[in-house]
Structure formats: structure tokens, C-alpha cells
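Contents: one structure, followed by commentary.
Omission of a single protein chain aside, the complex is shown with its protein chains in their original locations.
Our next item is chain A:
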Amino acid sequence: MQLSGWGRYPRAECRLLRPRALDDVSALVGQTPLIARGNGRAYGDAALGAPETLAMGQFNRMLAFDEASGILTAQAGVQLAEVIDVFLPRGWFPAVTPGTKFVTIGGAIAADVHGKNHHKDGSFSTCVEWIDLAGPDGTVRRASKAENPELFAWTCGGMGLTGVILRAAIRLRRVESGWIRQRSHPAPGLRSAMALFEENHAATYSVAWIDCLAGGQSLGRSLVMTGEHAEAGELTPRESADRFVRQGKRAKAVPFDFPQIALNPLSVRAFNELYYGVGAWNRGEGLIDYDSYFYPLDALLEWNRIYGRRGFAQFQCVIPLAAAEAGVAALLRRIASSGQGSFLAVLKRMGPQESRFSFPMEGYTLALDFPVKDASAALFTELERIVIDHGGRFYLAKDAFLSPEALRAADRRTGQFTAMRAASGSAGRFVSALSERLEL
């Protein structure tokens, strides 16, 4: 069947393997090269098999929960949305969450996703206690910081290429409510946006929406949004009545593919003007529910359809701190002049992170999406050049365009990753469209 990632580009003819039981996965691993797929929320080709694709989303059983430590043991197909549904009413929340709650735990580990608290709490791997992984010979091994630490380190951020994640134990964080105390700070340009991030380093969550069509004086115009989990005493009667936001808002679905013309420089520019204007008007503090704060796009199911039939591509890079301002400014100038920028552009300060093959490093990450057009590949190549020249690297969970050469130029760890794959025998066993494209 034809599968794609969340960006709906590229699409590939895959064979979906649906084992009946989790214990059957080991036997499958020996039979054919494959890649595990969770809920298909990686944007590009990370979870497309070549062609065998192992459907892991069906393995969504929660196995144990320790009320004292907040450690949840679960099969890899459990989604963060389910974790929140079950545990937020009991006062727990994922310690790290990306911008969608529809990711599986297995996918979150494989991509070592990050959230709005990366500067403070690090990536998803920091809340992973252990992983059960079916390796190249089908044997299931437990990996943690103490047990098989090498395997653990390569698997977090390993894009599923070290084995199939079967189960994991993750640590949740205690919260007193499902509400977020949000403060928004308008920043008229890139420098002031970055200054705001540095000033607000102590905030638990921080992220900026950035207007990637603004140029000149307004280059990098942003709304920096910081957030804290609201404590029970900080809620007004309105929120107290629904302390854990149990009445989730009804999600709406995008009913059809938008024609590509719907997103054009004019409509995006108009949206950006409005968004910045309203944001600047609403500056200051307010309480919003966790869904609106962390997952604004999840409220619009299948929002990927607004980019039309051809799909879209995400571009996400991180530039190290010292070169961040120059690098991000160069990227924004290039994007503004292309007129292709989208209204979903995000800037975020990342904290330090040591890892084998994970994306994050200390610096600034910029994420935007582009409708896939004939011109996209050329623009992407130029953006890649800018990132490489500033010492940055790329987020493979979002990527669909990178070349093996660009990956290696950006990330010296790639050679060690492929050497590990060859030595462990996972190279021939765990194969995705991404690993084929990038020669991993």
C-alpha cells in the first residue's frame, strides 16, 4: 500500500507487516529488512519501509504505572495523547512532549523528540528509564543508561535503525493542573527575539512563532511565548471547575485537500500580519489549556491537507549558539526573498545536549514548512548550505530532501553511526526510505 509521512511527501509503495502479537516481532526481524512505523507523524520518509514496514501502532497497551515515581511502562505504540488522557486527571503529564500528542512512545524515542522545555529539561531521552529493543538477530535486549548503555545511546535518536522498540518505561512529571500560565512577548526583530529567549531561560517552556516573510527592519519579527504549569492556587474559579481540562475540545478535521493556491505569499502574509498584531495586542499573561498551548495544530485533524495534494516538506535545523544569530538571519533572508515561507514557522532556544545521533544541540532551532513545489528542492539546497556554513545540523524526523553528502557535511557523527550499524549487523536488517536515501 502507498504510505507517506505526515508531510505526505514523499509517497512510497510499502508492504505493511501487522504481526498479531508483540512477541512475533522478533521472528519477523530475521526474515526481511524492515523499519518500524508508529503513528506516521515523522514528516518525511523516516517511517517508510523499503518496502517492508512494521506497523507498531497497534501495540498500545499500558503495562504498569508507579504512582510514587510517575514511571509508566508501556508498549511502544502508546501515543502521548493516551498518556495524557489517562494520567493528567491523576496529576501527571509527559516530561517532554513535541508539538503533536499523536506520536507514539516508540517514535518519540527513535526521533529523540524535543519540546518547548528543551533548554531546561533536554530531549525525550532524558525521561526514558529503559527500552526493550528487538535487535538485528531478533533477540530482545533491555537498554538503559546503566544496562547496555551504548545501545541505549544509539537508539535514542537512532531513527529506528538500531532495532525495533517494543516497550519502554518513561517518567512523567507531576502537575497540579492541565492549565498553562502563558506569557507572550512581542519581538520586533530577530535580535530582540533571541534576547527574550536568553532573558527567559528560567521559564519551563519557551517557543517563538516567527514571521518568515518579514524582511528588512522586521526580519525575524516574533512572538516569544513562555509557559509554566499552573499551580492549583493560580487558577480562577473558571479553570478550577475543570482543573485537569477533562472536557477536551472537539477536534475538527480538514475535510479535503486544499488547492495549492490557497497558501500563497499574500494569504500567508495577511495571516502573519494578523497573528503578530493580535499577539502584540494580547501581550502579557493568561491561562490556557494544555491542548491549546502544546498542540494547537492537533485541534485541526489532518491539517497536513491544507498544503494540497502534493504535500509539504518541513525544514528544521539547529544552529550552534555562537553562530545562531547570523545563521538564522541568513536563513530568514533567503526564505523571505523566496516568498515561499509558511505561516507555521517556529524558533526555539535549545539547551546543551550530548548525544550519539540525536538532533538537538545548544543553539537555536528554526522550523518551517513549505508546500512541495518544483522550486522546493533548489531552495532547500540553498538553505542546507547556509546551515552547514554556520555549523548547524538537520532534524531527520522532519527531513525529506537532504542528500547523503549534505548530512555528512553537517554532522560528523554520521560516520560513527554507519560504522555502528555495520558492526552491530543492523545495517542490513533495519532499513527505511530515509536510511536508503541518506546511505545510513
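One rule holds in what follows: contacts are C-beta pairs under 8 Å (C-beta built on N, C-alpha and C of every residue); 3 or more make two chains touch, one makes a residue touch a chain; residues count from 1.
Rule of thumb we're sticking to: contacts and distances are computed from a predicted model.
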UniProt protein name of the chain not shown, from "Multicomponent Na+:H+ antiporter subunit E", "ABC transporter domain-containing protein", "SDR family oxidoreductase" or "Fluoride-specific ion channel FluC": "SDR family oxidoreductase"
Touch with the omitted chain, as defined above, among A:Ala64, A:Ala241 or A:Ala423: A:Ala64
Of A:Ser4, A:Asn39, A:Thr53 or A:Gln75, the residue in touch with the unshown chain: A:Gln75
In chain A, positions touching the absent partner: 18, 20-22, 61-65, 72, 75, 82, 86
